[in-house]
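Of the protein chains in this complex, one is absent; all others appear in place.
Entry: subunit A
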Amino acid sequence: MTQASSSKKKISPLPKPSRRLLCLGVEGSANKLGCGIISHSPSSTPGAATSVTVLSNVRHTYITPPGEGFLPSDTARHHREWVVKVIEEAVKKAGVRMGDLDVIAFTKGPGMGTPLQVGALVARTLSLLHNIPLVGVNHCVGHIEMGRQITSSHNPIVLYVSGGNTQVIAYSQQRYRIFGETLDIAIGNCLDRFARVIGLRNDPSPGYNIEIEAKKGTRLVALPYGTKGMDVSLAGILHAVETYTRDKRYRSWDQIPTGSSPEEEDIITPHDLCYSLQETTFAMLVEITERAMAHVGARDVLIVGGVGCNLRLQQMMGIMASERSGRVFATDESFCIDNGIMIAQAGLLSYRMGQTTPIEKTGVTQRYRTDAVHVTWRA
C-alpha cells in the first residue's frame, strides 16, 4: 500500500490565488448566529502554501431559559435582531470594507428552516447592495473544511457531532462519504434534551453543563448500548436515562446527601446520570469511528461540531487513536461550535474553483446531506 500510494500523489485542483481573496460567511442554521471574514492570500515565498487568515469570527447565541429548547420562529427572531450588529462587528474587526469582499458565503442547509432563511436573506441583500457574488454552503462541509484547515490534518476520518448531526465521514473521490450516522436523534440533541430533563441551564450551552456535572459522577448506571454496524441509535438511551430520574433511588439536586462517603450509598444523582450518559454514548461514537478507521485503513481522526469540544470525548478518542498509533485533531469552541468563519472557508474554496450561486438558486433547504456536495476543490 505504501509503495503504491506514494507514487500516486495527486495535485490539488485548487488554483492558487493571484491576489488576496476575502470572503464573508453568514451562518444561522440553529441557535447560533455567526459571521466571519477569512482571507486567502498568495504565499510570500514561491512554492509555499496559500496563507489563510481568519480576520474576524463573531458569534451571538440565542439562549433559552432552563428546561426549554429553541423554537424555529423565536430563533429566527433572535437572528433578525442581531444580524446587523454581528455583521458590522465582523467587518469592523476584520478591518475591511464591505466593498472589499470578493464573495459572500451563506449556509444553504441543513438546519432549521426559518433561521436559515434569515441568513440567506441577509446574504442576498448584501450581495445586491454591493454587487458581490454569492456561494451557498453545506453546513457540514463547512465544519469539515474549517477543521481540516485549523488542524492541518489532510485526510482524516471525520466525526461530526453536533446538536443536529452525528456522522462518521471519510473523503473519497470528491465526496465526503458518510460511513456511519445516527439512526434517530443526534448526540447533541440527546445531551441537550437530557440537560433539560434534569433542569440544567442552557447557558453557555446545555452540553457544556452536562460535561461539568459528569465530572462529579461516580456510579455508572446500565444504559442500552446501541451500535449497529457503523451506525448508532441514541433515542433509546435518552429514554432509558430519563427513566432513571423516576427511579426510587434518584435524588434530585436539592436531595443529594452531603455526607462523608456518598459514593457508598445506593442512590443515583444527576451527576451519575450525566456521567453514565456521556460514558455510554461517547464509547459508542468512538467505537463507530474506530470501525470506520479499521475499514478504510485510516489513521487520523478529526472531531468537528459542537459536541466535539467536549474534552471527555476528545480524551476517549485520543486513547483509541493512540492504541492504533493514530492522531486526533480537534478544535476549540470558537471553531467547533457553529460559526461564520467555517462557512466563509468552505465558500471561498468553492469560489476559488469558479463556483458561485446565482441569486435565484439561493434558496435554503432543511435537508442537505453531507454526501450531496461535489467537493471540487480536492483531488
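Note that in this section contacts are C-beta pairs under 8 Å (C-beta built on N, C-alpha and C of every residue); 3 or more make two chains touch, one makes a residue touch a chain; residues count from 1.
The working rule: contacts and distances are computed from a predicted model.
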The complex's invisible chain, by UniProt name, from "Exosome complex exonuclease RRP46 homolog", "EKC/KEOPS complex subunit BUD32", "DNA polymerase delta subunit 4" or "DNA replication licensing factor MCM4": "EKC/KEOPS complex subunit BUD32"
Of A:44, A:131, A:173 or A:255, the residue in touch with the unshown chain: A:173
Selected from A:137, A:320 or A:364 as touching the chain missing from the view: A:320
Touch residues of subunit A, complete complex, unshown partner: 1-6, 8-12, 14, 43, 48-50, 52, 110, 148-149, 152, 154-155, 157, 165, 170-173, 175, 177-179, 181-183, 186, 220, 225, 227-231, 279-280, 283, 286-287, 290-291, 293-299, 315-317, 319-320, 323-325, 365-369, 372, 378-379
